[in-house]
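This is the structure I have questions about; it appears just below.
A protein chain is absent from this complex, but the other protein chains hold their places.
A, B, C, D and E are the chain letters, set down in written order, and residue numbers restart from 1 in every chain.
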Amino acid sequence: MEQDHLIALLIEATVLKRLPRTGWLLRGVPAAESIADHSFGTAFVVLALADVLNASGMLPAPLDTGQALAIAVLHDLPEARLTDLPGPTKHLIPREVKSQAEVKALEALTAALPSAVRFQALWREFEDESTPEGKLVRDADKLEMMIQCLRYELSGSRGLDDFWASMDRQEWRYPLCADLYARLKGMRP
Amino acid sequence: MEQDHLIALLIEATVLKRLPRTGWLLRGVPAAESIADHSFGTAFVVLALADVLNASGMLPAPLDTGQALAIAVLHDLPEARLTDLPGPTKHLIPREVKSQAEVKALEALTAALPSAVRFQALWREFEDESTPEGKLVRDADKLEMMIQCLRYELSGSRGLDDFWASMDRQEWRYPLCADLYARLKGMRP
Amino acid sequence: MEQDHLIALLIEATVLKRLPRTGWLLRGVPAAESIADHSFGTAFVVLALADVLNASGMLPAPLDTGQALAIAVLHDLPEARLTDLPGPTKHLIPREVKSQAEVKALEALTAALPSAVRFQALWREFEDESTPEGKLVRDADKLEMMIQCLRYELSGSRGLDDFWASMDRQEWRYPLCADLYARLKGMRP
Amino acid sequence: MEQDHLIALLIEATVLKRLPRTGWLLRGVPAAESIADHSFGTAFVVLALADVLNASGMLPAPLDTGQALAIAVLHDLPEARLTDLPGPTKHLIPREVKSQAEVKALEALTAALPSAVRFQALWREFEDESTPEGKLVRDADKLEMMIQCLRYELSGSRGLDDFWASMDRQEWRYPLCADLYARLKGMRP
Amino acid sequence: MEQDHLIALLIEATVLKRLPRTGWLLRGVPAAESIADHSFGTAFVVLALADVLNASGMLPAPLDTGQALAIAVLHDLPEARLTDLPGPTKHLIPREVKSQAEVKALEALTAALPSAVRFQALWREFEDESTPEGKLVRDADKLEMMIQCLRYELSGSRGLDDFWASMDRQEWRYPLCADLYARLKGMRP
Partner (left out) sequence: MEQDHLIALLIEATVLKRLPRTGWLLRGVPAAESIADHSFGTAFVVLALADVLNASGMLPAPLDTGQALAIAVLHDLPEARLTDLPGPTKHLIPREVKSQAEVKALEALTAALPSAVRFQALWREFEDESTPEGKLVRDADKLEMMIQCLRYELSGSRGLDDFWASMDRQEWRYPLCADLYARLKGMRP
């Protein structure tokens, strides 16, 4: 029955509150955030940045904030089945295999929803950075990680240098994000 | 400077990941979710329910999912300064005082954003249930709490009966939510 | 029935073991102490300081240690219903509203005890610093917080400067406490 | 220097907030209380029970509540050095050895306090149940443990039957405590 | 330099103490064990079972306990890089991909050790169940999981039925393990 699938999905999504972000665990952060914590953070960053960007008058066309929020809410949903595979697994599991696994997980999770196909397309915008909104969530996803990283450092965490080093090699899609990242970096203790 | 205020806001919002939902603490749930966990959950429920409702063809007009998502992301933001005041405080702090405190917190937090006023209006839609989207987030906020409540019970938590009892006295704004709640209740161990 | 109220109170007070001190959470301390932890610490500081002060021969009259201990044990009891409202809430909830809420919570909690009225008066001595014993618990409450703050810093926590800054503006009721505070500050890493 | 010893003691006592009560760990309670949590709980039970007992008019002489509170605050202080040795160690470490270790720890911890000798005598009242106040703390110590035990059970913890079984073999010093214990037991889920 | 690689390995292996066993997280177990906890448990079960099996006189040849212990210590080492991929990922990441990822992780981790090749062969005995010792660790790995599962259930955890259901479909390599499993099952609350 339709509603039972819907409930099963809503219950399963709560697991994102329990699954830790493994990147922090690998560095010994003592009370690592959950994937849901990060997903909320990303959605919040998206809301704030879309607002600033749209008000700046410098975009060719305004961003669809609602669409960007939907992408943010969905962007880590596959991890409810896959868990958060940390950076080093890149050298162990081929990128296409991981990407296919995420697609399969997303399809299975959202199967009961009327807009399942559209949700998968939204997630694809994030994965492929194929739309301005997808690009924004990409930037917000990274920026949120570094905001949290700085937050941990301000509280005394150490050994997170390689997060900054790898982010330095990152190209930002929006100059605003590059600017905010530079400021974050300037606040490191 | 504008950007510095923006960064200060983004950093402060991470505190929602660290603040627990106090209702669970009062009942002795051992690893209570964070406010950010719940906010993510609410946004996810909103995304799923808006989709089902819009597809149902039974609404007078389709819900603006993006607007509902924005409300969901903002609905507990004041708690970054106020923390999560649990149910029993209702008898101790007058409702208007709490509501004013939330408004003040929200204003202070969002001051640097171009759409600060609109964000405060969105939050007000939730608080006053003055729009279909505000009503949806209200229902989603409650439903998400009960999904998590059931999740805790399925894992062995006990002593959460009064959550269900007080929810039984709740009127749902959308029949779909009433239906989902009834199903959740039927799944209690 | 009387005894049942007594038991209800004793059970409810255990919630202070589960509720965190929110000031630490806001700064990202990873394993924040409970309110009960702090209440025990305050009672212990009171016991030690009353002893030193009474032995010093410099007080006009000896402190009633037992009375001071009772105040220390009671001083955060209202938080069993109100939770620990952190510093920033001062700007959001008027001081009288909070104080009244605490009084109401205390009255409700202690209603079943024969000395309810006296316990409320003891708590008032703390709140109003109206007796030497009330003043001592005030100082002990602050000092205990800074002992814990230093303890966190010695273990690697950072970002707690504003605790020291705001304490620097504090006037101590007993010169001994001012002296101990200065020594604590000298031990910061 | 005297004050430095005092500060060292106050800092060391904070370790009681970090050390868990091992009895709960052995049974798999997921978020076991600290020794400081329990010490606060015991002091609170003492305050409430002394009040009820003194008001009952059934004692030959009123209890000295302040003295009983001091005993409660001190009763587990040796564990700051010894940690909480759980029940099974009774069969492994002779009772006199443990008792002597506690005395030595207490002496070392309190050495800098003017009333060190009196504090050791107070602790002895608890250990030997040699005064009405010492007996009261004994009862409160046990009762508090069972209040917490019930609290864990009400929240879903299981496997704590042997706490009740061993408490059934306990003789209570005050009929009030026997009565409260019986009521607690009647509230088990 | 050789020694530096050795130290890097020893430091990296400590991450197994921080990484949780994800199967428990998915079911909401509040304080899930670490991978290192489980690896220790497996080694301990191996030591006990090898002893009982060798004493039984029913094996064609005695088990090499030391070899089995080495396998147990190594069996989850690849998870220091891969993390613990839970059951549902079986449907998302092809078994060969996962197995190759584990081999690659093990090779990278052990590269500095003189017996790297032998250690990889030992791990292969476990993976392929190609020796009596590899078979024993397989059985011990499963049995240890169910011992912990029962332990969680005895403490109040619920919702772990599917662990037992999937284990019921498991064939045990040693009748002793089948027998112990049946007894464990009989002890469920």
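We take it that a contact is a pair of C-beta atoms (placed from the backbone, for glycine too) under 8 Å apart; a residue touches a chain by one contact, two chains touch by 3 or more.
Computed from a prediction, not measured in an experiment: that's the story for all the values here.
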| item | value |
| --- | --- |
| Displayed chains contacted by the hidden chain, counting the whole assembly | A, C, D, E |
| From E:29, E:69 or E:160, residue that would touch the chain that is not displayed | E:69 |
| Per the touch definition above, residue among C:94, C:156 or C:175 touching the missing chain | C:156 |
| Positions on chain A where the hidden chain makes contact | 27-31, 156-159 |
| Chain E residues touching the omitted chain (full complex) | 3-4, 6-7, 9-11, 13-14, 16-18, 31, 33-34, 36-37, 39-41, 43-45, 47-48, 51-52, 54-55, 64-67, 69-70, 73-74, 77, 113-115, 119, 143-144, 147-148, 150-151, 179-180, 183-184, 187 |
| Residues belonging to chain C that touch the chain removed from view | 30-31, 151-156, 158, 189 |
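Operating definition for what follows: only the chains that are shown with their structure count from here on.
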| item | value |
| --- | --- |
| Intersection of the contact lists for chain B and chain E | A, D |
| Fitting chain A to chain B on CA atoms, where both chains share a sequence, rotation angle to nearest 5 degrees | 180 |
| Between chain D and chain C, distance of the C-alpha-averaged centres to the nearest whole Å | 21 |
| Rounded Å distance, chain A centre to chain E centre (Cα mean) | 32 |
| Per-residue overlap in chain D, given as positions that touch at least 2 other chains | 30-31, 151, 156, 158 |
| All pairs of touching chains, each written as two labels joined by a dash | A-B, A-C, A-E, B-C, B-D, B-E, C-D, D-E |
